[in-house]
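The complex appears here without one of its protein chains, the remainder shown in place.
So, chain A:
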């Protein structure tokens, strides 16, 4: 093997209450695509943050191009040629797309002023190369999460990098964008750029990566060629259980339900919103998982949001026979609905509050007396759900922002489950969750459905959708283009339904 470009030796990092990294080593050669895997909270993001100077290691050191380095801040690492796409989109939401793409290296015109016209033109060209066609003058936040992630990718690649680190880059991308990402990764690798690739989607790893390092509880448990390791072997390394055990428990936790002709609990009729939703109608029955299928931008998230009143829309929403008139998230919750939003960082966690307070956020009024919160009641609920969802935190009082991405997602699930809803809308519920926990969450959804809960499932992971949903409503450009039930629920049929009708506009 040639000289490694990145060489991490015996790095340890401790946070209050947890040893996030324990004597971890990692070497990456130029042109290599190196997978970094492990359960939620295994220490992947922490290792990456040490490489890029966000954290300083307590022990051990990092060698880059043969020299020991200690970056004071991410900008220094970037300047040295280590460029990173973080798990959570890390750009400036209010600045224009072009601005974000060129931040810190804007093209200059006369008098050293930013040449706006040129910047916008070049930005549009660059993004077109990634299959993104947007008005680059719009603020970044007006883009969907997937498109934002692509901007981050374009930005990371445009910087003259020798190492590109990607922390779950595909978790908010749709299949077409994932293809683009793969193409870019292969291109980079061909140019001799080293890539560290973190993902919970094992298929991706096998398609892209040469070698793999497995972390468990902050320790490195394996490094080697990926080709020499099968899926089951990889999973058992991550979970620390032997392969036979993993096989017996199965990999997805779904089973089919038959709601028969039970009365629907949710009736949606003619949901419309200018430019986004065009007369969407569907029913959801208790004891059944109804999937919303479609590509990014097909209106799945908007539909879910409109149903719970978080997005203004015309049309009728009837819950358990009651037509909802004044629609708002609060009214929806009172009617027995709960929605797990797609964007964890922007719409989910309250970063400054503890795990406990994030879990009870929606249920707080019921857990208090005369407007004074009852800690005893809260603690009981929080304990139950932290156990049930196996949330890994130092204590319930730990700040939620200090949890790993997947554990934050579980906290949000707990927030909704502890309301004991009758209808649960899940927008990408397993995003960023490791294989073990994913099966647990899927099993949980299953169990809840079996208990009579009505579930609406949105997932860009077709496999999850097909296995999880008993019925699928396929959306395209904000309109229903098909409905599949029973044995018709297959990936092929979804793809066909999606291809059938031409786009709305």
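By definition in this document, a contact is a pair of C-beta atoms (placed from the backbone, for glycine too) under 8 Å apart; a residue touches a chain by one contact, two chains touch by 3 or more; residues count from 1.
As a convention for this text, contacts and distances are computed from a predicted model.
Its UniProt record calls the unshown chain "Sugar ABC transporter permease", which is the correct pick from "Carrier domain-containing protein", "Sugar ABC transporter permease", "Fe-S cluster assembly protein SufB" or "Acyl-CoA dehydrogenase". In the complete complex, the hidden chain is touched by one of A:136, A:349, A:393 or A:473, namely A:349.
The chain that is not drawn here is touched, among residues A:178, A:361, A:443 or A:498, by A:361. Against the chain not shown here, chain A presents residues 14-16, 19, 55-56, 58, 308, 310, 328-330, 332-334, 339, 341, 346-353, 357, 361-362, 364-365, 368, 371-373, 415.
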